[in-house]
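Note that one protein chain is taken out, while the other chains of the complex remain in position.
As written, the chains take the letters A and B, and residue 1 is the first residue of each chain.
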């Protein structure tokens, strides 16, 4: 049952990725300009012809497509227009470190803070703690991360000079970008946790635990917390998306040498292979996270563990 | 029993109550929408959101006509004018600009600053050393100097309420024009999502069986594609513009709506009143339009309310990474994006659009929250 479900999910995942890959290929065909225009247009027709031949761009489109897909499966995402024909894969790998570091830091700190905030709000339901946690959550969900990043940078770096305004040269440099990036995961976690916790606290089994004479603290931590935490895993999906969109803008604002900053730069100079490569990377990341969330959910929730499907 | 109490025998005569007396004593019945409105009105956050939105929308509509400037009228002599509002000088909207300049001495720094910014010394209002030479990295001291830039440029009678940008365009007009465009994109995207999502979800849920199966598989695959990716790919294909952005936003945006509508339709489909309509011979289209759609209206409204702010956000985001509207048109996103070039010296350029987009997002989000709480049948008692 479970195995069948996993296999089915993986097949869908591969179909999705295949469609995205094909779409990027089609797009490359339609996009204006030859890849060698960027070199300054100083080439003669013969030189260009030699290059086209060398890169296989004179082959029929189906052949190119097959080669594109097979290269991609092998991790070869093509060659950058911008950087002297460096391979896209190596550009991405070079820049993966700071992005992963920043993303992980924001994800972990943001979700822990969010869970605590949401839990406290639910326990102190309808008190000022609850209201202020709600206000923080609404602000965190509403204010775009680049606006938030801009304000953080202006006040904490330019005005008060507490943190460095940009670059990536040590832990202190990660503070502002992390805060800017984690605000959305924190808010969404807090909100979700609060709702779940309130629902759990209003449930019959919590009342039964009370009727057993169990103390409030035990109810919170032994009965309520676990039940409320399980569904919070589902926000990992939207959180990943927000981290991906977030890195694009926040790395640019704080001059972090990550994938997002490279991506935005590539967009500005039409470096299509890098754009497509990064797009594929994001797609894979997203699809994998969605799958992992689903499987994790089944693993943690005993109701799903043995039945192999929700409900 | 109270023995001392004497009762009048007349009190024990049988009486006849009016037929409806039993009903009168119960709470009056109120309609679903009225009940929802009452709940919404009690929700302070939602009402605040409503007022903030009304205020911003009003200003977006009338703001550009409130002064004599045009949104696309560059004049490089008027670049970087700080905000100045009659009567609000005490709020800092006084048209004075503070520059940070460096020099070996205070005087040197000021001289260099005045020269660099082409300002006569008489307009220098104040100056202050904010970073002594010893503490700085390059051996120069940093001096903040405040100048009356309006006077320096001979524009004492001009009032740029939100200042001007690097091309001397009035930011007040540009910001409200930009707000119009952001709102337009948000509303249009939400509308398209709604139409497509309701149709897709409605058909899928209503016909069920094989149709539903195929349609759901398609959704499953599409929803695996991050919309960030779809949007970026489409904009690259279509060239940034109002229509391209809107279409890109709706390519996968309708999926959420389709899912919710399908779920609701599945739930409602087998309920008695639908079966009754069907046995009475109503055709599919009629049942769908007359019975199902009205009954899923509340979920549609709630979902649409959440789509608007996310579309506004996405537009701003696209502008920020360089895939947004092209000049001279402006949206809140492009304004913020351009502001980032200069905001360390001219923070007002960032501040105003940032505050407005934040208020807009907060307003839509809390209003949508409030509407969800008010309309959600689960919460209804």
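Criterion: a residue touches a chain if its C-beta (ideal position, glycine included) is under 8 Å from a C-beta of that chain, and two chains touch if they have at least 3 such contacts.
One rule holds in what follows: contacts and distances are computed from a predicted model.
Undergrad: What is the missing chain called in its UniProt entry, if the choices are "Sulfur carrier protein", "Oligopeptide transport system ATP-binding protein", "Polar amino acid ABC transporter, inner membrane subunit" or "Oxidoreductase"?
TA: "Oligopeptide transport system ATP-binding protein"
Undergrad: Out of B:11, B:86 or B:138, which is the one that touches the chain we can't see?
TA: Looking across B:11, B:86 or B:138, the contact with the absent chain belongs to B:11.
Undergrad: Considering the whole complex, which of A:123, A:209, A:233 or A:255 touches the chain not shown?
TA: Going through A:123, A:209, A:233 or A:255 one by one, A:209 is the residue touching the chain not shown.
Undergrad: List every residue of chain A that touches the chain not included in the displayed model.
TA: Touching the chain left out of view, chain A contributes residues 203-205, 207-216, 222-223, 226-227, 230, 301-303, 306-307.
Undergrad: To test your reading of the contact rule: which positions on chain B touch the chain that is missing from view?
TA: These residues touch the chain not displayed: 1-2, 7, 9-17, 21-27, 42.
Keep in mind that, in the parts below, only the chains that are shown with their structure count from here on.
Undergrad: For the complex, give me every residue of chain A touching chain B.
TA: 12-13, 15-17, 19-20, 23-24, 27, 30-31, 134, 138-139, 141-144, 146-147, 150-151, 154, 158, 241, 244-245, 248-249, 252-253, 263-264, 267-268, 272, 275, 279, 282-283, 286-287, 290
Undergrad: Name, in rising order, each residue of chain B that touches chain A in their complex.
TA: 45, 220-221, 224-229, 232-233, 236-237, 309, 313, 316-317, 320-323, 336, 339-340, 343-344, 347, 350, 354, 357-358, 361-362, 364-366, 369
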